[in-house]
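With one protein chain withheld, the remaining protein chains of the complex are depicted in position.
For clarity, chains are labelled A, B and C in written order, and residue numbers in each chain start from 1.
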Amino acid sequence: MIPRYARPDMVAVWSPETKFRLWYEIEAHACDAQAELGVIPRSAAETVWKARDMAFDIDRIDEIERETKHDVIAFLTHLSELVGPEARFVHQGMTSSDVLDTCFNLQLVRASDLLLADMDALLAALKRRAYEHKDTVRIGRSHGIHAEPTTMGLTFARFYAEMKRNRTRLENARREIATGAISGAVGTFANIDPFVEEHVCKAMGLEPEPISTQVIPRDRHAAFFAALGVAASSIENVAIEIRHMQRTEVLEAEEYFSPGQKGSSAMPHKRNPVLTENLTGLARMVRGYALPAMENVALWHERDISHSSVERYIGPDATITLDFALARLTGVIEKLVVYPENMERNLNQFRGLVHSQRVLLALTQAGVSREDSYRLVQRNAMKVWEQGKDFLTELKADPEVTAALSEAELEEKFDLGYHLKRVDVIFERVFGKA
Amino acid sequence: MIPRYARPDMVAVWSPETKFRLWYEIEAHACDAQAELGVIPRSAAETVWKARDMAFDIDRIDEIERETKHDVIAFLTHLSELVGPEARFVHQGMTSSDVLDTCFNLQLVRASDLLLADMDALLAALKRRAYEHKDTVRIGRSHGIHAEPTTMGLTFARFYAEMKRNRTRLENARREIATGAISGAVGTFANIDPFVEEHVCKAMGLEPEPISTQVIPRDRHAAFFAALGVAASSIENVAIEIRHMQRTEVLEAEEYFSPGQKGSSAMPHKRNPVLTENLTGLARMVRGYALPAMENVALWHERDISHSSVERYIGPDATITLDFALARLTGVIEKLVVYPENMERNLNQFRGLVHSQRVLLALTQAGVSREDSYRLVQRNAMKVWEQGKDFLTELKADPEVTAALSEAELEEKFDLGYHLKRVDVIFERVFGKA
Amino acid sequence: MIPRYARPDMVAVWSPETKFRLWYEIEAHACDAQAELGVIPRSAAETVWKARDMAFDIDRIDEIERETKHDVIAFLTHLSELVGPEARFVHQGMTSSDVLDTCFNLQLVRASDLLLADMDALLAALKRRAYEHKDTVRIGRSHGIHAEPTTMGLTFARFYAEMKRNRTRLENARREIATGAISGAVGTFANIDPFVEEHVCKAMGLEPEPISTQVIPRDRHAAFFAALGVAASSIENVAIEIRHMQRTEVLEAEEYFSPGQKGSSAMPHKRNPVLTENLTGLARMVRGYALPAMENVALWHERDISHSSVERYIGPDATITLDFALARLTGVIEKLVVYPENMERNLNQFRGLVHSQRVLLALTQAGVSREDSYRLVQRNAMKVWEQGKDFLTELKADPEVTAALSEAELEEKFDLGYHLKRVDVIFERVFGKA
Partner (left out) sequence: MIPRYARPDMVAVWSPETKFRLWYEIEAHACDAQAELGVIPRSAAETVWKARDMAFDIDRIDEIERETKHDVIAFLTHLSELVGPEARFVHQGMTSSDVLDTCFNLQLVRASDLLLADMDALLAALKRRAYEHKDTVRIGRSHGIHAEPTTMGLTFARFYAEMKRNRTRLENARREIATGAISGAVGTFANIDPFVEEHVCKAMGLEPEPISTQVIPRDRHAAFFAALGVAASSIENVAIEIRHMQRTEVLEAEEYFSPGQKGSSAMPHKRNPVLTENLTGLARMVRGYALPAMENVALWHERDISHSSVERYIGPDATITLDFALARLTGVIEKLVVYPENMERNLNQFRGLVHSQRVLLALTQAGVSREDSYRLVQRNAMKVWEQGKDFLTELKADPEVTAALSEAELEEKFDLGYHLKRVDVIFERVFGKA
């Protein structure tokens, strides 16, 4: 966890306080169920709930763990220090992993909920900017090269659609890890009734894991972290777009530059897209975590503990980083300074060449063969490209062209509105009926 | 593609024949739509369909591509060689990526269908072996160390449940990439009516991509290949289990060893788990492809073509390898030779120590403190561990133990049936009511 | 292996012909050593060498392998078909991996030699272009934003220096895998004298592996493929630079565009940087192979065969792809069309703002505090940025500035030569004394 890339709510999900609180709730709910089954006295369960509003002494737990080298035993020992000897009924028939794994999944569920809210904020920002710039014309580019006109609104809209897909993926990922298991040392429920698992899961908002070993199967977590990796890659996608737009020669948009901010110690005129560059790096980290998560799937027999250290890193790191990245991107989108006039300037850089596709099509439709049409367009395009001529003027002066298309027909091909006529249709596809 | 790890049906999905056939169908359906819109003559569309039963000359297409350095133009040129000059109406208003991307997704859809069928076969094998060995007792292990009894059926059942989740993930992944786009050079439909996209997609079994640029967004493909990576990791999980079971000292199961097979040029007694070792390696490859797929998401503006070379590798390699791995694993599971007698031998290796957890619990329930119970169990367990004593005998001879538990109570803790009593419940969770 | 990204020499390294030829040579040299030790008859070794100029029948070997399911036995059987019954002396005391692993390393050595030659060609091209454009001024950019002037020659020179480091890494990587092992079933030389290993390695240009198990340790190969991954990432670095230079708005260079080449089926004016985009994707693949190679390091005990399937992919794929990428990049560099006039145009885009750093420094040196200097520069820079004013004119009109710097002093700060004065020094660092 890198403090500068961490926000408090997500950090809290991974705090020792949260962890021990969740352990406690799992154990206490399990006591309720065991009492209902008659396995332990009802009074024992009630006694355990007395700690509901007590604070756990984390230093004390750590101290016990240093001696016993076992975290759950350390916690249970401390719990007995708080509520007294009836704590011996706690954890009956359970194995440490019942607590640890169910807790880890609960933390991931909470993390997911924060991430889903983050995505909602980002989606709202993208939607607002999309409608704001629905008709702001800019040149579409493939390979970094001017292609045909599009609009800034469509750019925002496609990021919206992409992030919406990530939201769906994250919902699926949340469902993947929203399970709990209280099934004992090798998952046979030998020492504990499945009712305990059902009760605890219901109380904590989880589904019982249909079949577990000592642990909850890790393919679930691999799928979870892979989904985060894909979402991070989409963040990179938006970040790269903005970085390109802010390039000196393009300058179609800029990250918001606060008055007190200094861009560089040496070049005061520079406004660098540092936020989106930063997001590009964060994306590399989050998707990098997907692989160790996949390596965690193959555990030996009913479990080995190799996954645990990995999860101590990627549980917090992937969720905290993605949470931060989503929030940062939302801020970037909300405050992005868009320059429509520069978009227009860039669009007109090659005096009409952007309309060559339409001319080509018109020639074909006028009966010229594909090969000839291509040759005619290319011949005139090259004059624009190499000699800086105006494309429409050149076409009008080319007898082979004018033999197929009249001046009026040619001029009609240079109308920008032609390219924007389906923007509304696309917006409706993305955002639904207004 | 490595021939020895490739099966013909999946290889065919990625053949030039399939690719050109799909290009053709996309173009021909597009012609139908364009004719319906009145953009091209109805007769032109009909003419194009004449090639429906013609074979494309792949060498000829390659030859044209070598000259034009453009694959779609090469294909269209060849098509006009086949059906005549009316082919000039083909591809009107479309851009190459409309064809390429829609085709790529169609190939992934077909690959998904094969993989889903593979998974069904694997699931059937796992289910059959699970019921066959529902009550075959074996020792459950955590950390590679004996823990408590479980059954071989539960092992198969959890692999079944895990692979079932992978099937669901793959269905989702299939849905992710089951889209088509015919939206023109930058996705604005400037030169083509969205109706064409709708018509082609419907005809080919795809959903129209709500908003595309020149290309279909690559977050979809990242999610797809990530799902394959998770599935591969689950294959590794099963493979590792079998490799462990086949270890000389464990020998609870073996891959089927065909009569003619030689295990080693030097050691004729060796039967090596080479199929599952092989699967372990294949899993590394398939999940390794998830990362380049994620790097493919961030394309420049309305597209760059950096994703294309990656997809030429991972499109075939990931699906062909996973297809092969699933089929190989199915064969391994179907023919796996299970040794129940060795399972029993291993289970009894430490003369009753496996029941220590039950004794511990019984002591606690008999009123002994957790710490004391632990101490009592540990003290006797160590005699078994270090001196090869029998656990039950030692417990019966320990007055502190017998002060809490009678001989009969102790003996009852050594009953194997205790551990199997919930196998049916778990099976019902996994497979449903019988 | 993707045929379009493969060159014949590297493909040949991985052909069955090469593999069997290397197996043969290893076995034949081993026979020589065994004969020298008196383990087998001298005549047997001589007989084996009779096959030196015979062609192996690969179909026949495959046929035998299908029956025996063992590749080395299949090969040896075929060898005995060629040279007669004395072939029974071949492979004595050896294990299959002695042949397979030594062969694999020999293939990697040959691959390395081709890659080193590729790098030399690339280095030569980079050096030539560096000197050609040593003094071609262009704007240096950080964050995609104009910073200070540099030269195109420095750009080529730094790619040269980077690729030179990759060459050194590749030499090290070659040394890593230039070992052979003929040490028997578990590496103890129980059945074979270490002299055989020494003899074969010497004959084949390898070092004996100091300690092997059944296999050569795979940390060597992990290091090898990691080095390829770093080299590929450097290729991406060059590719990204060129893609940026070719952007429509920048257009400081273009990939060579052959006369017959069509950039797009629809937009004839487009010249897309498709080669460097392609290289970007290839880099993703090659570095992706580093991870499975690292996962291959941890084999069970004296070996498991999980590494083998991985190496069947990445052995050929990583080396063939990198070979192709290096050659492609060399071609791109050699033929790159550089536009000095566009570089000059871009440099002057912000009328002198590029010199702000020098003015800032001059103010500080003239006794103005850092904070005040920054404020003065920023104030005038903003007028250029926001109102399109000329930077020098504005500075001359700012009394706070002119109180510290005279007109002549200000003008001197706008001299481009100032930025180029150390180009020769840097070139000497990179290329040595001319």
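FYI, contacts are C-beta pairs under 8 Å (C-beta built on N, C-alpha and C of every residue); 3 or more make two chains touch, one makes a residue touch a chain.
It should be emphasised that the depicted structure is a prediction, and the values quoted were computed from it without experimental measurement.
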item	value
Which residue of B:L329, B:L353 or B:V423 touches the chain not shown here	B:L353
Contact partner of the left-out chain, one of A:A185, A:V215, A:V368 or A:I426	A:A185
Absent chain, residues of chain A that touch it	1-2, 4-5, 67-70, 72-73, 76, 91, 95-96, 185, 243, 258, 260-262, 264-267, 272, 274, 277-278, 280-282, 284-285, 288-289, 291-292, 295-296, 300, 304-310, 312-314, 317
Residues from chain C at the interface with the omitted partner, ascending	76, 85, 88, 92-93, 140-144, 147-150, 154, 157-158, 161-162, 165-166, 169, 172, 176, 184-191, 194, 208, 210-214, 217, 219-220, 222-223, 226-227, 229-230, 232-234, 236-237, 239-241, 244, 280, 283, 287-288, 290-291, 294-295, 297-305, 357-358, 361, 364-365, 369-370, 418-423, 425-426, 429-430
Interface with the unshown chain - residue positions in chain B	139, 141-148, 243-244, 246-250, 262, 264, 266-274, 277, 291, 295, 346, 349-350, 353, 356-357, 360-361, 374, 377-378, 381-382, 384-385
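FYI, only the chains that are shown with their structure count from here on.
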item	value
Set of chains whose contacts include both chain C and chain A	B
When chain B is superposed on chain C by its C-alpha atoms, the rotation angle in degrees, nearest 5	180
Chain A-chain B separation of Cα centroids, rounded to whole Å	24
Contacts with two or more other chains, residues of chain C listed in rising order	243, 262, 264, 266-267, 272, 274, 277, 291, 295
